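Input: a single structure, listed below in structure tokens.
For this depiction, one protein chain was excluded, whereas all remaining protein chains were kept in their positions.
This part shows chain A:
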Amino acid sequence: MASSSLFAQVEETVPPLRNTHFITGLGGSYVNIIDQGISPLLYKGIGGGVVLGHLHETSRSIAQSTARFDFNNPNNSINGTDMYTFRLEGLYQHFFQLKNQSGKKLKILPGISGLGRWVLRDKLSYTNNKQHVETRFSLAPALLIKRPFQLWKRDFEIGMFSQLPLVTYATRPLFASTRFPASVNQDEIKFFDYLKKGEVVSLGSYFRLSAQTYLLYSFKNGNALRLDYFWMFESYNALNPIRTGEHGLMISTFLKL
């Protein structure tokens, strides 16, 4: 009863809103990695990435789902060896439009997000342990801050997404091998072996903070261009601790559906 009256208030004061966009993006990225399963050395290097996504905005919520692929070629400055990293990340974010912000330009939207992440690190100079894979599935509270504005009589919006996972399911290879626990006694590692026999971890042993700052330019026909800057830091205190920092700059098109 209370919620229906709340939405009734929203509909009385705000025009009905229903926007759906298909997102395609392209950009560059830079990573810092210390994976103790591979080396104590800091590996850092540039790469590129693509993103596909879907954005659905109503008067009540904003839902954004994206799939992003990145490739990087980091090396270390001590002995000059390098590795390849391949990252596939799926992110779903759901933000709630608060009624008390309907008239404000600066909006703060709380939300939740679900994140899946699969990473392959290929250390080229190694032999039996050259390929390290890890997977993560996280649930996180999320926050979106946004502020539309006009410049040269054109519509822009600046904002930032951020997530802090509280619960994560994480898998890593065996302590001194790239073999996965679930793949022991199988001739070849099957895809789902990467997902089995992981552990549920929280802030004590797994910390990840990410932020995505954007500048959106809206065309009159409802399409838009968005420039994003991603940043992420992750620390996982597993048997082989791992820390990664990532930066990405991406330009995306938003095609109105």
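Throughout what follows, a residue touches a chain if its C-beta (ideal position, glycine included) is under 8 Å from a C-beta of that chain, and two chains touch if they have at least 3 such contacts; residues count from 1.
Rule of thumb we're sticking to: contacts and distances are computed from a predicted model.
Asker: Leaving aside the chains you can see, what is the UniProt protein name of the one that's missing? Options: "Carbohydrate ABC transporter membrane protein 1 (CUT1 family)", "S41 family peptidase", "ATP synthase subunit b" or "Phosphonate C-P lyase system protein PhnL".
Answerer: Options "Carbohydrate ABC transporter membrane protein 1 (CUT1 family)", "S41 family peptidase", "ATP synthase subunit b" or "Phosphonate C-P lyase system protein PhnL" considered; the missing chain's recorded name is "S41 family peptidase".
Asker: Of A:Ile145, A:Leu195, A:Leu227 or A:Ile251, which sits in contact with the chain we cannot see?
Answerer: A:Ile145
Asker: Can you list where chain A touches the absent chain?
Answerer: 32, 34, 38-42, 76-81, 106, 123, 125-130, 145, 147, 149, 158, 160, 174-177, 179, 181, 184-185, 209, 211, 213, 229, 231, 233, 235, 239, 243, 245, 247
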